[in-house]
Each structure stands twice: as C-alpha cells, then as structure tokens.
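The structure appears right after this line, and notes come after that.
Every protein chain but one is kept in place in this view of the complex.
Each chain gets a letter, A, B and C, in the order it is written, and its residues are counted from 1.
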Amino acid sequence: MSKVFDAAEVAKHNTADSCWVILYGKVYDVTDFMDSHPGGVKVILKLAGTDATEEYDPIHPPGILEENLKPEALLGTIDPDTLPKPSTDNQPEEEEAEGPPPMESLYNMDEIEQVATKQVSRKAWAYYYSASDDLTTKRFNNEVYRSILLRPRVFIDVTKCDLSTSVIGHKVSLPIFVAPAAMARLAHPAGEAGIAAACRSFGAMQVISNNASMSPEQIVENAAPDQVFGWQLYVQVDRKKSEAMLARINKLKAIKFLVLTLDAPVPGKREDDLRGDSTASKLPVSSSLVAKKEAKKGESLPNGAPVPKAGGGGIGAQLFWGTEASLTWKETLLWLSKHTALPIILKGLQTHEDAYIASLYAPQVKGIILSNHGGRALDTAPPAIHTLLEIRKYCPEVLEKLEVWVDGGIRRGTDIVKALCLGARAVGIGRAALWGLGAGGVEGVHRTLEILADETKTCMQLLGVGKVEDLGLQHINTRIVEQQIYDGPSGLGGLTSQVRAKL
Amino acid sequence: MSKVFDAAEVAKHNTADSCWVILYGKVYDVTDFMDSHPGGVKVILKLAGTDATEEYDPIHPPGILEENLKPEALLGTIDPDTLPKPSTDNQPEEEEAEGPPPMESLYNMDEIEQVATKQVSRKAWAYYYSASDDLTTKRFNNEVYRSILLRPRVFIDVTKCDLSTSVIGHKVSLPIFVAPAAMARLAHPAGEAGIAAACRSFGAMQVISNNASMSPEQIVENAAPDQVFGWQLYVQVDRKKSEAMLARINKLKAIKFLVLTLDAPVPGKREDDLRGDSTASKLPVSSSLVAKKEAKKGESLPNGAPVPKAGGGGIGAQLFWGTEASLTWKETLLWLSKHTALPIILKGLQTHEDAYIASLYAPQVKGIILSNHGGRALDTAPPAIHTLLEIRKYCPEVLEKLEVWVDGGIRRGTDIVKALCLGARAVGIGRAALWGLGAGGVEGVHRTLEILADETKTCMQLLGVGKVEDLGLQHINTRIVEQQIYDGPSGLGGLTSQVRAKL
Amino acid sequence: MSKVFDAAEVAKHNTADSCWVILYGKVYDVTDFMDSHPGGVKVILKLAGTDATEEYDPIHPPGILEENLKPEALLGTIDPDTLPKPSTDNQPEEEEAEGPPPMESLYNMDEIEQVATKQVSRKAWAYYYSASDDLTTKRFNNEVYRSILLRPRVFIDVTKCDLSTSVIGHKVSLPIFVAPAAMARLAHPAGEAGIAAACRSFGAMQVISNNASMSPEQIVENAAPDQVFGWQLYVQVDRKKSEAMLARINKLKAIKFLVLTLDAPVPGKREDDLRGDSTASKLPVSSSLVAKKEAKKGESLPNGAPVPKAGGGGIGAQLFWGTEASLTWKETLLWLSKHTALPIILKGLQTHEDAYIASLYAPQVKGIILSNHGGRALDTAPPAIHTLLEIRKYCPEVLEKLEVWVDGGIRRGTDIVKALCLGARAVGIGRAALWGLGAGGVEGVHRTLEILADETKTCMQLLGVGKVEDLGLQHINTRIVEQQIYDGPSGLGGLTSQVRAKL
Partner (left out) sequence: MSKVFDAAEVAKHNTADSCWVILYGKVYDVTDFMDSHPGGVKVILKLAGTDATEEYDPIHPPGILEENLKPEALLGTIDPDTLPKPSTDNQPEEEEAEGPPPMESLYNMDEIEQVATKQVSRKAWAYYYSASDDLTTKRFNNEVYRSILLRPRVFIDVTKCDLSTSVIGHKVSLPIFVAPAAMARLAHPAGEAGIAAACRSFGAMQVISNNASMSPEQIVENAAPDQVFGWQLYVQVDRKKSEAMLARINKLKAIKFLVLTLDAPVPGKREDDLRGDSTASKLPVSSSLVAKKEAKKGESLPNGAPVPKAGGGGIGAQLFWGTEASLTWKETLLWLSKHTALPIILKGLQTHEDAYIASLYAPQVKGIILSNHGGRALDTAPPAIHTLLEIRKYCPEVLEKLEVWVDGGIRRGTDIVKALCLGARAVGIGRAALWGLGAGGVEGVHRTLEILADETKTCMQLLGVGKVEDLGLQHINTRIVEQQIYDGPSGLGGLTSQVRAKL
C-alpha cells in the first residue's frame, strides 16, 4: 500500500495479460477481475494503464470496488505529478464555460431538458434520453395524455387546494414521486442524494434505483423524519448478492418499501445509448483480444439476452449484466418474503392480466406501478394510461385491492391530474428529475418539482377540485384513448384458480 | 400640489423604503401602496424613481390612480425639461418606421394577426397571443371547426341573405360579438372605445372586459342608440369594490347585461405572457428585497393561486390579483341580484352539467357562454363545440331555457356558421378583434368584422340559407367531432333536486 | 373607322369622364360601358388610355366586344409605331427563355402542375390554383382517395383491359372527362380548342365552360364525328342573354348535353386569385373615383354576393358578375325546357337530399355531377366521394335513375378507379387539364390524358378487372371514409311529396 508508482510504469500494464488501472489515486491490478466485470472486458481494456477515475466514478457507488476486488489487487498509490492533465472529453464541447441559466427562468419540463442537454456529458445525455428502437413508446407515453381532455367545473370554491395524499399508508405532500432512474451522478455530482434533498423540501416520495451511483445509506442520510423512500430491486443471478443488499436495506428506516422491476428481464435496444458509448472506438484495443475474451461468454448474457456487440452495449446493457431473467410469481415472491418484511410494489406491469395476478398476491404485494420503463424496454408497448384503462375495463376490483401507481411521459401538471382522475394513487417522474439534476443540481430538481406541483395545483383549481381524492372520472374525457385500448379476450378466465394452485 | 420636482431628485427615491414614480407629469409617493398593488411589489420597484407613464398607461383605466392612492401621495409635478427622452423599448424593434399596409389588402384573420404581431409591442403580443401550457386547447379551438364539414344545398334563391339576429331580446346586425378581452390599449391607443366604434358601424354587440384599459363610461360614450353592450365582471375578494363598480355599470344605459366569467378562478399558466414580461430582469432590483416583500404574502395569492415567481407573472397574473376564487352558484347569484337588475350571462362553462345547472337559475341567468377562455385557462380543456354537442346529447332542453353563445378559435365565417348550425345564438371573437385593433386601430377592427361578416354571408349563401335562424343541424356533418366528445356518465342524476335544495 | 390615332392622344383619355382603350389595333371609347362591365369599373380604369389587348385577350371570347359595345364606340385605329413595346409583366419572371421539358419526361399530375406553374403567368396560376379560404376542401378532395384502399384479386386473365364506357347513351373511350374550367387561353393560346384536340385523340368527353375564352363554335370546330361535348350554363340575371346563348348551343351537333352548375350561386373566396390580380395596385387609379363609381352598385352584386373590395376581386369574382343566384328547382328546369331539348346534367350536388330531388326530375335531368367546384366554392364542403357514399347509404335508388359523375381532386388512375367502383359513371378532371395545357399546350393535355388512362388501365389490370362495368364495391375498402360521412337525419322524409307538389 505504501508503494508509489509513476504513470509511465502503470501505462505499460495495458493488456489482457497484465491490466492495471488508477482509481482515486490508487493503483489496482484488475487482470483477474476483468472477465467477471459486469460491463464487459472491453470497457476495462480501453482504460488499461490509465487513470480511469473520471470514467469510473459517476457510474459506480462507493464500496463496490472493495466488494469485488481481492485485497491484494491494490498495488499502491500513484504519484500525482506524473499524471497527465485530466481529460475534458466528457464535458460538453460547446459552451463549456457557460453555466446554466437561473432555474427560476425555466418554465416547463421541455426547457429544463434543453438546458440539461447542454450541461451534461454526451454519454449521460445518451443514457438518459435513449429509449427502445424508434422511441415510439417514449413519445406515446406523453402523447396519450394530450389526447385526454379535461372537464373543468365552475362556481366551486377553490381557495383551498391541497396536493397531499398517502401512499401505502404514508403521508406525502405531493402525489408526484421520483421513479427509480439509474446513475444520477452522470448528470451532476449531487447525485441521488441531491434528488433526495429536493424531495425533502416538497415532502415528495423517492424510489432509489438499484443502479444508483451512490449507496442507499448516502442517499437517505439527510432524510427528514417523515420522508418516504422506496428501494428498487433487480434480482441478481447470484442471489447471494441480492440477499446481502436486502439485508442492508432492511436496516434503513427511511426505506418503507421495495420496488421490484419486472418490465426489463433483458435490456431494451436503446440505440442512442449504444451510440453514446463513443469512446469505445476511439481507443486502440485489439479487437481480436476482445473477441477472444468475449468468446468465453457464449452467445448470450447470463440472463439469456443477446450479447451486446461493438461498443460495450452502452450503459444500459452494462447495468443489466447479472440481472436475473428467470423470475416467476410464486418463487420470487416467496424468496423475497424470506429476506425482507418490507411491503412489495411490483413495477412494470403492462396488462390487466398481470395487474389481476398481482392483486392475488396481496397483502405481500401492496401496489403496482404501471410502467413501460420510460419506453426503454419494449418499443410499441402501451403507455401506463392504456393499462389503467384496461384494468378499469376488465378487472376494476384490482384498484380496490392494490394501490396503482403510474409513470412515463409526464411533462405537465395536467398529465398528473389525468392519471389521478383515472385512479392512480401516485405519479412518477424519471427522466424529468434527472434532467432537473443535470440542469441545476439540487436546485434543478427543486425547480422540476416546483413547476409540476404548481401546474398540478392550478389544474385542480381550474377543475374545481380542492383535494386529490376528489379527482375522478367525471373530470376527464378519455374517449379517444378508449378507442385504442386492448379489446380482445381478457385472459382472466380460470386465472384465479391457476394462480391459487401455484400459491 | 404646486411643488415642481426635477427628475434627478425623483430618481433618488427608488427603493422600497422610499418609492416615488412619475405618472402623467405628476410625482407620486407610492411607498405605502406598493404592498397592495395587484401586480406585485416588483413591478413597481422596477420603475421606482422614473417616469412610469409609458408602462402604466396602456394597462390602467383612468381614475384607478385616484381610487387607490391617498390624496397626500401626490407630491407635485415634474419639470418636463429634466426628463430623459421617452424610451422606445416597447416599440417593435424592426420595421419601426413602417406602418401597417392598407387594411383592405388583408384578406383573412391570419394576415391581420401577422400584421398586428409586427405593429404591437412585444409585451402586448405576448399577452394577447399567449395561452396555457402547450397551447393545445388554443389550437384545438380552431381545429375542431376544421373537422366539421358543411352540407351545401342547391337550387335555392339566395339573392337575399340577412345576417341579423337577436340576443336576449336585443336586435343585432351580426351574430358575431366581441368577447371581453383585457387591455386593448396595449394594442392601440384607440383601445376599447375603438372597438366600440367599429362595432357601431356593423351593429355588432361588444362585451367590455372587467380589465379594460378604459373606463366603461369612455367606451360606451359614442354608442349608437341601439348599440348593445355587455359588461364583464370578475368578482373581487374585496366585494365592496365590485359593488361600487356594479353601481357605476347600472347607470350606463348602453350596457344591457352582465357577463360573469367563471372559467378562471385562478390564472392559467401562459408561458408566452410570463416570458413577455421581459423588462423584469433588465432592471437592477434587489432580489432579496423583493423576496422579503413577497414573503409577506404567504405561499399563494389571496385567491389561493400559486404565487407567481420571477418576472412578476406576466400581465395575465397581474390582472388576476384580487379576483375571488370562492364563488358558488347560490351565494354569488344571490349577491348579484342585490346589486343589479341586469340579466346575467355566465361565461366559461365547459360541461353539460354546468350548463344544466345554469338553466335552473333562469330567468336571472339569461344565457351562457361556452368558452375555455381562449385556451388561456386550462390546457386540454374542451373547445366550446364539444360542450355544445355534450349539451345536445345529455340535456338539449338547456337550449330552450337559455341562450347559448360560444367563443374561441374563430378564424373564418364558416366557423361562425357551424356554431350557429349547432344552436349557438351568437359567436364571440376575442383575439381577432384585438389583432384587428393592433393592426390598424378602428379601421383594423372594422376590417376584421367586415371580413368575418362577408365570409359568414358567403357561407350562408353557398349553403342555400338566407336567414340566421334557418341554419340547422342538417347543414353540417359533425361525425368526426361526435366521436371525440365526452361519453361518460352525465352527472345529471339528482342534480335538479340538489340544486333546488340549495336555492 | 378610318381615323388613325397615335398612342399619346389615346393616353389622354384615361379617366372615368373619358376612357379610351386600344384593343387589337382599334381604339374604343368605353366611358359609357364601364359601369356595366362584369369585371367592375376599376379593372377598366387601370388600363384606360393604353393598349389593353394583352390583358383583355385571354379572358374574353371573340365576339363579346361587338356584343356589348355600341357601334359608335369604335373610334378608329391606332398607329402601331406610336405604341410602346409590349409589356412582359405577365410572363414568368425567371426562366423566361426556357420552354417546358418534353412532355414524355413528365410522369404524373404533380410534375405537370409543377411545369405549368413555371410556364403560365402569375395571374393564370393564381386563378387556376386558387380555392376557397384555407384550401381545406381542395386538399381533402384528393386525400379522401388516398384513404380508400384497393382490393386486388389474383389469377384473373387481364390480358384484355378496355377503358371504354358510355355516358348518357354516348360511347366514350375513357371514363375520364374534362370538366368545365374557365379561361383556358390564360394557360396557353391553344385554349379550349386545344383541350378538344387532345380529347379527340383519346375519345374523351369534354364539358365546355360557360366562361370559356373561346366561342363554343371555335371549340367544337375540329371535333371528330363521334366526339362528345357538353356545354356548361351559368344562368344570367339577364335571362335574354342566356336564352340567346342556348339558341347558339342548340345548333351545335357536337354538343350533346347541358351542364347546369349549381354549387356557386355566389363566388367562393379564393384568396390566391384575389392576390393574383396584382396589377390592381400597381397603376395609379384614383381610389376616390373608383369608390364613387362602385358606390352606385350598392352593397352587393346583382346576385346578392358581397361586393368585392380592393383589386377587382380576382378573375373568379369577375366571371361571376351577372350570374343568377335565385335559381330554383321547378322554375329553372321549366324555363330550360322551353329553350332547349338537350338533356340536363346538374353539377355541384353535395348532399344525398339534392341528389334525390334531382332524381325526381328525371328524365329531363339525365345525370348529376357530384362536385364542390374543385374546392373553389365553399371551404370545408365535402368531397364528391362523401356525397356518393351518402347516396349509397340513404337513397341508393338514385344511382338507378340518374347517371352520377364526380369530379375534384383526381391525381392518379387509382383515384378514377375508386370513384368508378363506388358507382360513378364518369370522372372529371378540371385543373389537371388546364395544367396540362399550361405545361405543353395540346401535347400537354394529351400527356395528361395519356398518364391518367395508362394509370387507370394498370390499376384495373392489377385489380383483375377487364371492363369498366365490372368494377364494384368488392374492389375497394372504404371503411375509413365511411366513419366520416354524414350520419344525421336524412331529410328525405316527405321530400317526394313536397317536390311532386311543386311539379
């Protein structure tokens, strides 16, 4: 540990046979680790022999290094004077010197996204912006709200208008929550803890991503006593890792529930993200070497997904490394019940059939989030509003047994109100919070929540409604959407007995 | 009063502790008044110590100054030679020297709007053009007319074609009226009186805005004996002010009815207007001072609307200051009946349920205006045509008990004819009249009415119809729109008894 | 007559008190005639004192001068050497020197229109291209065909495919006819006779416009023995003029039927045409003089249409001068029966009700043309396809009693086939023939017909159909359009007895 290296010496170890990297001023030998790196061999070889801190930092939470490397991998420290000046490759090329405008000069989600697009690195933009294939579902997520009309009532006293509500028994001041979105530090050093700080000032709930770039402990560190957090779980192929993580989560009082994401057993094809990983082709990596290393892996990832080809597969695909694709209702929920007493929210349901099955697993399952992963999983999947209308059409009793939350496509307070009118208990924002973070750090997330809260309140007042629970079907005209939702056989026949049989 | 100040002395009083302004050559101390200014503290502080006449004049009717300031606030007069040359900031930047083209060279509403856009100040444009959020409803207001087809009949003598009709018992020569739209002098010095002059030459009805930039007395001063005016009321939190105003209105013979606007208990979010108030950020106002002053107000306006943040909230939000958001059917109509005998027209109804309730308040209520405030209140609210079709579907008897007028989105004579075919008694234009005024003053409003009247006549002739009352459902194909209107439960069940109970 | 003037002397007579013009080398005093000029006073005053031949020629058929001026108006001849060089103002500004490309290099109607747009004068383009208001109906005329799908059948011998059919008993080689469109010489000197020459080579029928720029005698002069013509009648307020014209038509063997146009009792508002009359503002005409002259006319044209304001109202409005707007079923058809034995085709029907009434007037009425005047009469009127589907829905028996033709929006052979499948007997092209004429004279019209005939044949072959009469509803999918057509009460109840009562 006391040994001090100079950069030239480290630089010689830049092959698969001897691969060193510098991280946070320390020198590591990662030769043996490479093959099991979730992001693939290539992404490490690209950085072999160099200071990888800038690339490594925003996408790895603290502690993950120690968790994965053997102690002897730490060779010593680097002599900082021997290092080249830090690269500025990840900074936005133009307007580098220029910071963002005052957050209060931004009036809506579009403007915040525009500012963030300029502030964050190209790679971060690509990861956040990207969605599957042709972005059809991403666009549709928002457009579906535009096709629902509101029905304002008049001569109602709206002097008082209260946005507070409760989620699975916890009081929150807004029906808006921050949905789990990975890698917040790519957008801004404040990261997920910054989002938590903004949520705190609004009494808003936050669901922490399984792939957060900070540890859950860091994120909830400054939580208010009544602040509500959820924690998102991607079950790992190596179940022991997930169980260890659950044990950590169980200890955190601020975390009130688990969110199990189901809509992405394999990663969607996010082409912007794939292209965003542009450094891949810039560095002189021997492709035959990579091919050789990758050949060991076989033709698919451990979870059965197609092996990403050139360029490492983008950040999205890297994060999926090791995620379990074999989950099933009974087995998974049984396993979970052994490792946590937290209530379960299932995320990513997109059909009334699955919503119905989920309701059969109450009360372990307390709620569901209708979501298509922000259009990032399967393109041309339906927006949450479709699924909500399907549930109302085929099995409305689900709304009695479970809390139904939605996310995807929210850009206006009117969008939020429409979802609430249809019976959603809470409405999640994913990219919007990250764009806010990217645009202005904590203050940017604050502005995001402020705009949406103000718009939501104005909308409720103009509808003539003073409380969230008074919003109802009579306040919206969903006729256009209703002509588009699924109209086939429901698939519910016999479902109850089948599921019961498995229980 | 005899004291004469020079500008340099006035300029020293530019803080919240001592705030003087020059208006129409007089010097006022407005330090004490600031906190109760409807437009907020900031808008005054920006102009502290300067000649505010140019900013003040087009948005305040005469008399309002004397009404709100104590006599001792008038300190004296200004020595005009000490003033700087008048600012030209509010003039259109380009083409300053160029006046508008001859009005007769303009053929339609779009061209008039284009000309007006160049002629009026950026602030005026922003105020008039703006609508809520994404302008969805503003656009839809017009597009809905495009989706209705006409059904022309042939072999009918259309040599004679008469556009006259009657509204609540008064004969008018056109089924077109000018809807209440605020601040006409922002567009042109002729102001609301100029609109009245143009209406006079067409025998058209005009509804005067509660926020007119001229006094009602000035506006009706040159009315023809049979000219028909209405007056729009926004009820103030301070009811005494409204009662005093009603007393003034009751004395004006030309004003035949009151219009009570209901669709905007709080202001919609008009981003163009918010941005249009661009001078806000140009002047060096201490933001901490503003914050301190504004903090006193609490988190919402007196009417419960969110406090506008930076920039003063635009003209729209300023005008809403002091408007009552707690109106209810029984209480408000009862109060009104004590202060005026004028018939009441309720404006801003957007559901068949509210239209139905209104009909239960006949004969005090004589009519309703189906309106979404020109898309300026709640975005994705339905166009008037939707509400009219809803009424026809759920409670057609309303059309027997009340006159139903519409406004919003009118750009062509065919639009007017379609609304008339559906049972509207009169069709209002708001922005169109203001754009006409902005494009060419009185002559511009005249051209606006002339174009719409000619187009309406041509349309009726080509339909084979000679009189307004002969237009009917058989002349239009509304099938596309009918597939979009509300199709849920009507909410009328038990409504009659509920309302009767409250009467 | 023998007197010879020089141009300078003529130029002095350029006022309303003494107004001379030069036409075809002769000098006329038109002072007294001005007030009764169909095109209005202004259009003459603009040319007062000058050689007006270039402006006059393409829009007046021969003989019209002698018909309208008294003999003494002819003052003498002009000394040609004293005239200035002919103006080139009406020529296309760019590419003047360049002629059109070879017609065979043009593959479709769009390309022909593009070439014609460059070849013809701005005024001609404006007149042909223009349609009412926002061109909604003009666009819809074509788009409605795009929304109908074809249903090709296979394993059918299509070696032989015959496009011939019959119209009211006359054999024609194509189901395509040239619809009456005015002022062909604006496009090309070959004029309507050029269209006739091209029709001759295809065995296609042509309907001659009432406002043709050549006399009917000229147009049919070189007709083939079996060539079929119709003649379009606009009934004049001065019925004697119409009767005289009918007497001339009755003598022309080539003319087999009359087309009475009903969809434009007053002119639609064609803004491009209005703007196209750009010379209006270029010449220094005293506007007060024009106003004085026009004041005499009162507020509407003899037919009740609004008086066109500035610029003379475009060519369209000029042509309407003197057209009767008081026609009615019984009176008009009775009057016609006294002046001609030719079968009557009624043009411009846009509702099933009128189609039904027309069928009650068989056999004098032999057919109807479903038409909205190429979108030039009432904007947002339905396309012919709508009316055809309406007839099929409400009163299919009309198709047994009358021949139903359509026009409007045809750009492809598939459009023609779709109309035929729905029961149209013949399909008219208006602008397409004029664009062909403008693009390449007779050869251009020939190419237009050739393309459409080839496309029609290819379409029939790919549908598996060898004869026009074998096309039927089974070959098309009109489901989208059927969701848009009129669905209200049919208005047919009691209609038969009402009409019979009037007979």
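In this text, a contact is a pair of C-beta atoms (placed from the backbone, for glycine too) under 8 Å apart; a residue touches a chain by one contact, two chains touch by 3 or more.
Every value quoted in this text rests on a predicted model; they were computed, and no experiment measured them.
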**Item:** Chains still shown that are in contact with the chain withheld from the display
**Value:** A, C
**Fill in**
Where A:L83, A:A325, A:A362 or A:L473 are the choices, the one touching the absent chain is A:A325
**Listed residues A:D51, A:E113, A:D263 or A:D415, member touching the removed chain** = A:D263
**Missing-partner contacts on chain A, residue numbers** = 133-134, 136, 262-269, 271, 274-275, 281, 303-306, 309-310, 325-329, 332, 346, 348-351, 353-354, 357, 372, 377-382, 386, 483-489, 491
**Fill in**
For chain C, residues touching the missing partner are 102, 104-105, 107-108, 146, 148-161, 412, 414, 454-455, 457-459, 461-464, 473-474, 477-480, 482-483
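Criterion: only the chains that are shown with their structure count from here on.
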**Item:** Same or different residue numbers at the chain B/chain C copy interface, by half rule
**Value:** different
**Prompt:** Counting in whole Å, what is the centre-to-centre distance of chain B and chain C, each centre being its mean C-alpha position?
**Reply:** 45
**Item:** Junction residues of chain C - those touching two or more other chains
**Value:** none
